[in-house]
Each structure stands twice: as structure tokens, then as C-alpha cells.
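Of the protein chains in this complex, all but one are displayed in their positions.
On to chain A.
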Amino acid sequence: MNNYADKTNEWLFEITPKNRFFALNFKEIWQYRDLLFLFVKRDIITVYKQTVLGPLWYLIQPLFTSITFTIIFNNVAGIKTGSIPPFLFNLGSIMVWNYFTSCLTGTSDTFKSNAAIFGKVYFPRIITPLSIVISNLIKFGIQFGIFVIFYIFYFFNGAKLTLNGSLFFFPVLIVIMGVLGLGLGMLISSMVTKYRDLNNLVGFGIQLLMYVSAVMYPMELIKEKLPKFGWIVQYNPLAYVIETSRYMLLDIGSISILGLIYTIVVTLVVFFVGLLVFNRTEKSFIDTV
């Protein structure tokens, strides 16, 4: 009987109405690491199953967008990109921007699009947005490859291209971009379960955001041409990431340490708020979705 009495106090886990204020169970996520890996695999392989071009589709979109941007913004509107070929300028920006938007759009309807699975079986919900961020990273890697190819191509065709030491910090920048997309996505996905309106907002919000994120123009340019509205770009953490990525990859523009610190702080705040809201939502979203 002693044995029995002892055991009554050791519960493996408890199901309660609310999560603790901040609960991220790393042990549990680690237990489900195989699921994370399998979700990533599913995302990657199901995209190009039964297509002729397969993974090439990952390249077609940024290439054609870059060509369009080059024609419209550089040739027609006459935005100058210095010594850098405009196409390479656009390709670099778009690739980084795409990583952010694909993370954001992918994670922002986590609850809604996975309601069927989430309604039937439990696993740490955060696995799903994490898998989206990781599979997009692989997609980003493929796009980065094509960027490198074009870089070498332009280099041997006489374009003046230089590198600087900050290139080593490029992966950090990508992590920041991913975390920001994930944080914002988790925040939105949690709110979408109750207020569907947000879903509509995300689609065109991203489009508008692109114009104030220094994707198709150097950050300097907006300050010069629109001094009154330049602050919008300056307070946009995404603009710093894009601008800095061009500094790292193409050695143009500027790097602002203050701007980067600001970006990192915003990223962390967004991520933790997103995580907090996500945690609170995952317990009972199925009743409202």
C-alpha cells in the first residue's frame, strides 16, 4: 500500500484548462523531432510530385519576378543600382524577401488549414509552423544557388562585383528573417481562428509591405526622394534586413548597426508575443476555428 500511496503524487502530465503563462516544452518538441522532419519532407516532395519541372518551379518564380522588376523599376522607372547589374540586385532582394513572405503566409493559416489534423490528434502544434519555416529554408537554399550562379556569370562578364567580410554573417540574417516570419505568422494564425478578417489582410498586406521594405530600391533612395515618408521605411525592420543582405551579398548600400539592433529587438519581441499567443490558442482553438 505504501507503494501505491507514493505513486499517487507522481503524475506524468496534467491536462488543465489553460497553459501556463509561458510554456514551451522543449522536451516534447524534441520527442516529436521525427514528425518535424517528416513534415518538412512532405512539404518538399509533395510540391513537385506529378510535375514535369519538379523543383525547378522553385526557381521560375524568383527569376521571372526579377526580370519583371528589372524592366519596370530599373529600365522604365530608372532606379539606379550603382555598379551592380539591376537583375542581380533584384534577384538578391527578392530571394530574401520571398523567404520572409513564404514563412509568413505559410504559418499564418496554421490553425485554419490544419484544423482537420489538429482536431483529431495531439502533437505540439508548434511543429507545424516550424516545419514550414524549415522547408522554406530549403527552398531558399535552392534559390540562393541560382543567385550564386548568376553572380559568377556576371562576374566573368565583366561586372564590377566585390565582396566583404560581413558575408559570413549572412546566415544570421536569414535566421532573423525566418524568426520574424514565424513570430508574425504565429501571431496572425492564432488570431485568424477567431477573426477570419485577418486572412484577407495578410494577402494584400504583404504586397504593400514589399514597397516599404526597400526590396526594389536602395534604402538611401527613399530618404533622398521622399524625405517626408522615409521614416516608414526606416522604422520597418524588414527594410534593414533586405538592405543589409544586399550589403553582405553585393557590397552595396550601407550597414547600420543601430538599425540591426533595432531589427533584432523587434524580431525577438514579435517572436515571443507570437509564441505566447500561439500557446494560449492551441489549447482550445478547435472550438472556434
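Simple rule for what comes next: contacts are C-beta pairs under 8 Å (C-beta built on N, C-alpha and C of every residue); 3 or more make two chains touch, one makes a residue touch a chain; residues count from 1.
Note that contacts and distances are computed from a predicted model.
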item: Which of "Multisubunit potassium/proton antiporter PhaG subunit", "ABC transporter ATP-binding protein", "Chemotaxis protein CheA" or "Anti-sigma regulatory factor" matches, in UniProt, the chain that is not displayed; value: "ABC transporter ATP-binding protein"
item: Contact residue for the chain not shown (choose from A:Y122, A:F168 or A:F204); value: A:Y122
item: Absent chain, residues of chain A that touch it; value: 3-4, 7-8, 10-18, 31-32, 34-35, 37-39, 41-42, 45-46, 49-50, 116-123, 194-195, 283-284, 286-288
